[in-house]
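Heads up, one of the protein chains got dropped from this complex, but the rest are sitting where they should.
Take a look at subunit A:
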Amino acid sequence: GKKNYKADGHPSGGVGVPGGGAVGGGGGGAVKTRKPDNTAFKQQRLPAWQPILTAGTVLPAFFIIGLIFIPIGIGIFVTSNNIREYEIDYTGTEPSSPCNKCLNVSWDSTPPCTCTINFTLEHSFESNVFMYYGLSNFYQNHRRYVKSRDDSQLNGDNSSLLNPSKECEPYRTNEDKPIAPCGAIANSMFNDTLELYRIDNDTRTPITLIKKGIAWWTDKNVKFRNPTGDGNNLTALFQGTTKPVNWPKPVYMLDSEPDNNGFINEDFIVWMRTAALPTFRKLYRLIERKNNLQPTLQAGKYSLDIAYNYPVHSFDGRKRMILSTISWMGGKNPFLGIAYITVGSICFFLGVVLLIIHHKYGNRNTSADIPN
């Protein structure tokens, strides 16, 4: 490329006075003059790199970017395509769907409405499989929803536990008791239960779903903490609070294991990390690969048992269950690959166009016809 370092060009001599000649540069005299200092900064002569857009820099840049982007794009695209993903919409809006009966379920229906959906995996899932629930048309990114929480309370601050932030309104208190966890996010926590069975010759083998290790480490260990006090009895620690309005049971009864109960319940933590867009998926369970001989999920028949507690029909929401493997770049997402290939090709194409233009018109300007 044509890049020049501009050296300190001007000689340091004083101002020449043509004709006059009587006065020298002045500088060295003992008398204090008002002559400005001769520093590169004050004289605006700081050495500098002056890049310019020439054919020699721009055209190669376009070609190189094109040549880099296209293979990257192909790589991403192939990677993304190799990911196994299976998705079931179990909202039950279609009358034929097994979950149609649960469509208008309410929060506090006991016993829960259950439904089972059978499905077949065409291909086996070789590596670890991740089970997600997905919601659509659910505005977890609404401003009032996003701020409707009290991070201090969730961090185990005892005063916030009993006196939650105003942001939690209208889910701050219930029957004069502070709600723990307060706010609209917690109140609307996803509470469907999903169970997966492999159907092998009419026998249903439950597949082990691991419920721990689904939240960010920082969330689980730093951001969310149970209140502290005497002993580890969560029931005592949450004394004086009440459960969120929609919840069937209080927060300290989310799980039987103490390190997955209360505010540090991972399902709760995952839910509390609000989604950026109205269509999102959240990690529900992990299915670990048992051994190297068998794929995690073989091709074949499976059934999904749903305890349908979470109503979304009233606002046209959709619920999905997703099984997916992942790659080095995360889940299945064809967008990046296609975008890279497209941008790379356009770059390359533009490079060619610019090259032609440069050849046709550029030469007449590159000659030394500086205006004068």
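Here are some notes:
In the analysis below, contacts are C-beta pairs under 8 Å (C-beta built on N, C-alpha and C of every residue); 3 or more make two chains touch, one makes a residue touch a chain; residues count from 1.
Just so it is clear, contacts and distances are computed from a predicted model.
Chosen from "Phospholipid-transporting ATPase", "Dynein light chain roadblock", "Proteasome subunit beta" or "Retinal dehydrogenase 2 isoform X5", the protein name that UniProt gives for the omitted chain reads "Phospholipid-transporting ATPase".
Considering the whole complex, the residue from A:K101, A:R204 or A:R273 that touches the absent chain is A:R273.
Against the chain not displayed here, subunit A makes contact via residues 2, 4, 6, 9-11, 13-20, 22-26, 33-38, 42-44, 46-55, 58, 61-62, 65, 69, 72, 76, 128, 130, 132, 134, 137-146, 148, 151-152, 155, 157, 165, 169-170, 184, 187-188, 214-219, 222-223, 270, 273-283, 286, 311, 314-316, 324, 326-333, 335-336, 339-340, 343, 347, 350, 354, 357-358, 361-362, 365-366, 368-372.
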